[in-house]
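Excluded from the complex is one protein chain; the other protein chains are retained at their positions.
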Amino acid sequence: MTVNPIPTRLSSLTLEDLSQTEGMPAILPIGSTEQHGPCLPYCTDATIAEGLALRLAAVLPAVVYPTIQYGYRSNPKSGGGALFPGTIDLSGSTVIALVRDVLLELIADGRRNILIVNAHFENDPFITEGMCLAMEAAGSGANVQCIQTNWWDGLTPETINACFDASDFPGWALEHGGVTETSLMLALAPELVRTERIPSSGLEFVPPAYLRFPLKKGDVPIEGNLSPAVGSTAEKGELILKDAVESIYRACEKEFDAAWPFAIAMHN
Amino acid sequence: MTVNPIPTRLSSLTLEDLSQTEGMPAILPIGSTEQHGPCLPYCTDATIAEGLALRLAAVLPAVVYPTIQYGYRSNPKSGGGALFPGTIDLSGSTVIALVRDVLLELIADGRRNILIVNAHFENDPFITEGMCLAMEAAGSGANVQCIQTNWWDGLTPETINACFDASDFPGWALEHGGVTETSLMLALAPELVRTERIPSSGLEFVPPAYLRFPLKKGDVPIEGNLSPAVGSTAEKGELILKDAVESIYRACEKEFDAAWPFAIAMHN
Amino acid sequence: MTVNPIPTRLSSLTLEDLSQTEGMPAILPIGSTEQHGPCLPYCTDATIAEGLALRLAAVLPAVVYPTIQYGYRSNPKSGGGALFPGTIDLSGSTVIALVRDVLLELIADGRRNILIVNAHFENDPFITEGMCLAMEAAGSGANVQCIQTNWWDGLTPETINACFDASDFPGWALEHGGVTETSLMLALAPELVRTERIPSSGLEFVPPAYLRFPLKKGDVPIEGNLSPAVGSTAEKGELILKDAVESIYRACEKEFDAAWPFAIAMHN
Amino acid sequence: MTVNPIPTRLSSLTLEDLSQTEGMPAILPIGSTEQHGPCLPYCTDATIAEGLALRLAAVLPAVVYPTIQYGYRSNPKSGGGALFPGTIDLSGSTVIALVRDVLLELIADGRRNILIVNAHFENDPFITEGMCLAMEAAGSGANVQCIQTNWWDGLTPETINACFDASDFPGWALEHGGVTETSLMLALAPELVRTERIPSSGLEFVPPAYLRFPLKKGDVPIEGNLSPAVGSTAEKGELILKDAVESIYRACEKEFDAAWPFAIAMHN
Amino acid sequence: MTVNPIPTRLSSLTLEDLSQTEGMPAILPIGSTEQHGPCLPYCTDATIAEGLALRLAAVLPAVVYPTIQYGYRSNPKSGGGALFPGTIDLSGSTVIALVRDVLLELIADGRRNILIVNAHFENDPFITEGMCLAMEAAGSGANVQCIQTNWWDGLTPETINACFDASDFPGWALEHGGVTETSLMLALAPELVRTERIPSSGLEFVPPAYLRFPLKKGDVPIEGNLSPAVGSTAEKGELILKDAVESIYRACEKEFDAAWPFAIAMHN
Partner (left out) sequence: MTVNPIPTRLSSLTLEDLSQTEGMPAILPIGSTEQHGPCLPYCTDATIAEGLALRLAAVLPAVVYPTIQYGYRSNPKSGGGALFPGTIDLSGSTVIALVRDVLLELIADGRRNILIVNAHFENDPFITEGMCLAMEAAGSGANVQCIQTNWWDGLTPETINACFDASDFPGWALEHGGVTETSLMLALAPELVRTERIPSSGLEFVPPAYLRFPLKKGDVPIEGNLSPAVGSTAEKGELILKDAVESIYRACEKEFDAAWPFAIAMHN
């Protein structure tokens, strides 16, 4: 892994600058606008997706496209659900269409290697559907490799164990506003974390084994997070980021096509 | 829990018979048409969803609507994926629309308590979306309680441990053609199980920590199942069914409205 | 016409079994969940579509895919309409999407000869639309022949006359819960027919020459059928099935491509 | 039936004129752009729908909205099909959306009595779907009565017999470019009819008992009509129009609400 | 520019006539059904689009397809908005689908040069979207040139100045029921213009610099037009038509492919 010497955010490039990114993979970060309990802001998922994308872009190298900042409906079993104010719930068809359209544009621009980095649990299957539709529409002749991953997908057991030294790992669905997200935010955007509200002991929320509609207030804890942020530190956040970068880097190395190592070499 | 004395499949009722089910919850089983490895047939998910629904209908009591037999795209990480022939992959928008339409019809018919029993892992978020859309369209005045559950959602650790006495529990996503599905089929439709192909030891498939498109043959084991059926028995299947029925019965008892216990009482 | 020696329901095949059906036509039966008057159950259309499909599969030979059990909105002029409880009315876009998706999957699996057997009057134009969209999406290079037929389409005048020896033929739109459907059910699933309710003389329902919305109770006879079941017998049902099988067999013989007789020969 | 003293085409009214039509039913004519064989133009269905609508408007009284001039895909079994050049085939979802949108606008404008007059066989079920969706969206509080009819729906046996004095009635699906449409055009727009091409004897086209895709040239007669125009006269056209007007007038009389006779009286 | 010797409306052609138009461009006029103030009828946009299309067809030469008579929602800032009765507002998706479908049919019929002539301000971006989707669906291999224009797009400053000799040019968005549309209608369909209501001095409506929803009566002048018709004459209408024809003719000359001049030559 080497360091990408050129700016990696498409947002800040000009048309002329873009030519320097030719042949590079494109990274599409996807987050949400969703309450994340007492310590974390509404942009938590977007910040994590974008932060991880930028770290990956520095080593792949790659160019990072603007983060999708609105995501699929928050689910009470993984994000608190739609009843919390401020949470913006896109419908499934909208998320699917958005992902499909953006991917098709990346492909039309000649990107052959595309990496989707997601940070909002509920987005996952709708991103997959958008990706399926885009690949179908592009056709097999497009010769595109598209990787979809969540930041938690490739973490090692060691990293997970290290994060949960002060609490039990509740499963990724419940890691909403908990140790891992809080630690990631402490590493990526500490100014947005209310550290004074990090509890010293954990709540014990066990969601029901089913989903019941209509949603009712009281179905989830009124604080909005589903697991406690107890023991969160920037160091844990950095550990997660390092592990995720390595895991996803290896995935890209394995799956992306021949033009990609060439692009790396060029910048060595 | 008492036993429902009247026929519970809508399919075999006449219009006149239907009036006997007034006030009863409706159960909608949802499966798939998907290969399930060397031992199990394409109808595995549909058979399990319907089998569990009928057992629930006997005790709630409730009326079982026809099983949805085609489901959302098989995912290589939970069902083998779209490259296996015979697997029929509906797009997300189709599953959403189908669930939405059927639910709205149940509501229009006056069903106030609706239970969705799913047996195909990939269906889950698209059922949720269809349910959200139906509830929105029905409006809060419809006064409907809708429960969405997968057969594995409420199983106790004891049941899971009992099933995995001969192999490790790989997580529900990988339980595709494995011990639990094979045991359930041995309990519900043994004539459709190729018991002679149940292996004596397990394969060790670990899917990658990401999804890569386009799919390629070789991404998943060519046998089609993602975990071994080793140690499957009809007894384990019965154990799962009993546990699922109890868990879902309690959910209905808690969430369904006042008219429902009355309906039970009526048949006592 | 020879008899297919291997199992013909995709549902009960395993992945490995499927390879034995390579080159065979696929049959997709489409029914509905709709009240059918005092004698017949809600699954009438699904049962007839599936029953005819299985008979065709035995002689073509062919493989039968799971029956679509929910269909397009019941029309008061051909099915009684949406006001009867228990009738599940899918919207047009849902039926179109469902047919389109399933057909595209059959094509993706290599089926070159596809037969759709419909038994619900109202489905017909929406199946056609789904087929159009699938054929467009597949492209002319797919080299697929797709036949859409209703069980009544190819019946000879002799068969129709034989069925209506005790009543007048009211036209196919009104044959809802009447002689032909009741006879077919007596042949295919007699245990589901309330023979004691078959009337000895016919009702005389003449629908208006227009459709008026909103629907009102009283627009159609409260019994739910649009023509009388008088004179229904299993023999008439067998006669219809035999005639339909012959008619559709000849259609397949004429329209399906060269690989198809080869498939027959292979099993002779 | 009295005669409407004011202009009846919305098209030629100004905003101020419109107030004179308050309380009147609205008529929406729907046609197609479809070849109609050697004698008739592409606008045949649109001309017939509009012509009948204007005659109805004169007696109801009512206001006629602009004719929808593009319709659902021509079917080889009822219109010759998509392979004939010049025929413009809208997809099902487009026709549904168009009908839905226009009806909702009529309802929003306060029209409580709406009459759809269709002249293109294939449109029928898609108009019904659009009407269902509009009525659902408007809600039961909208208090709207909507009648959907085809010009042939209410014709008496006497009229049909009178039309087919020189040929056999082939059924409405095949009356494409045949006696009835040619006679109607001779009554409504004789300058558009190539009377010199009206044959003296009939072709004998019997379509197959199924629909096969892809369509192939040769599936239908290359002349484009499905039944012979032999014996067409303007008198027969007038007979049909008179019969249709009477039948539809009676339907409106029966189904439209109390405000409607008042509107008639007002103009007497 | 030469004169087209054959009939140019597809509507009045028969199938056989159509072959004479082979190789000719197709023109699709698009209008609306929208109130146009005290002087003009609801069909104003449709009449202008069709009138200009026919003049173009006479000189290109080309064949004119039926006018789309319903358009996108009237905007208070350019058409008065949805609150005026009689205005029929199609939703965006419906206009897009309609344009897409018709264009794809023109392409399927072999039209390689297509001209869309729009006369309803609000339609413009939705026509563009429909055109984009049709071109994508047709694929680059279709080798189609499609021109989208509004009648006002190519007018010279001289023409605009000549029209506004008695009032100020308010910009095209506000030219709703004003000098140019009234003059065009005086040239194309004078019998539909209420000349007695043409004011001798102008109203002074300045819409707000934003759009506010919900719309309220009083947002726009109750007369329904947004600029005064003062000084409208048939001569100005002819001037606009002449200028528009020349401008669009030159566009076609430049953009349409080689087969097109040949077609002209053929008719010289």
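By written order: A, B, C, D and E. Residues from 1 in each chain.
The definition used in the following text is that contacts are C-beta pairs under 8 Å (C-beta built on N, C-alpha and C of every residue); 3 or more make two chains touch, one makes a residue touch a chain.
Small disclaimer: the values here were computed from a predicted structure and weren't measured.
The chain we do not see here touches A, E in the full complex. When the full complex is taken into account, the listed residue touching the unshown chain is A:Tyr65, out of A:Tyr65, A:Phe164 or A:Tyr210. Contact with the chain that does not appear here is found for just one residue of E:Arg73, E:Arg111, E:His176 or E:Lys236, E:Arg73.
Within the full complex, the residue among A:Cys39, A:Ala134, A:Leu184 or A:Ala209 touching the omitted chain is A:Cys39. Seen across the whole complex, the unshown chain contacts chain A at 10-16, 18, 33, 35-43, 46, 65-70, 82, 84-91, 93-94, 97-98, 100-102, 105-106, 108-110, 192, 194, 223-224. In the full complex, chain E touches the hidden chain at residues 72-73, 75, 91-93, 96, 122, 124-126, 128-129, 131-133, 135, 140, 144-149, 153-154, 208-214, 247-248, 251, 255.
As a convention for this text, only the chains that are shown with their structure count from here on.
Counting every residue number used by either copy at the chain C-chain D contact, over half are found in both chains.
For chain D, the chain whose average C-alpha position is most distant is A. Annotation: 48 Å between the Cα-based centres of chain B and chain D. Centres computed as Cα averages put chain B at a distance of 55 Å from chain E.
Between the Cα centres of chain A and chain B there is a gap of 30 Å.
Residues of chain C in contact with two or more other chains: 91, 93. Judged by the touch criterion defined above, the protein chains link up one after another in an open path, with no loop closing it.
Pairs of chains meeting the touch criterion: A-B, B-C, C-D, D-E.
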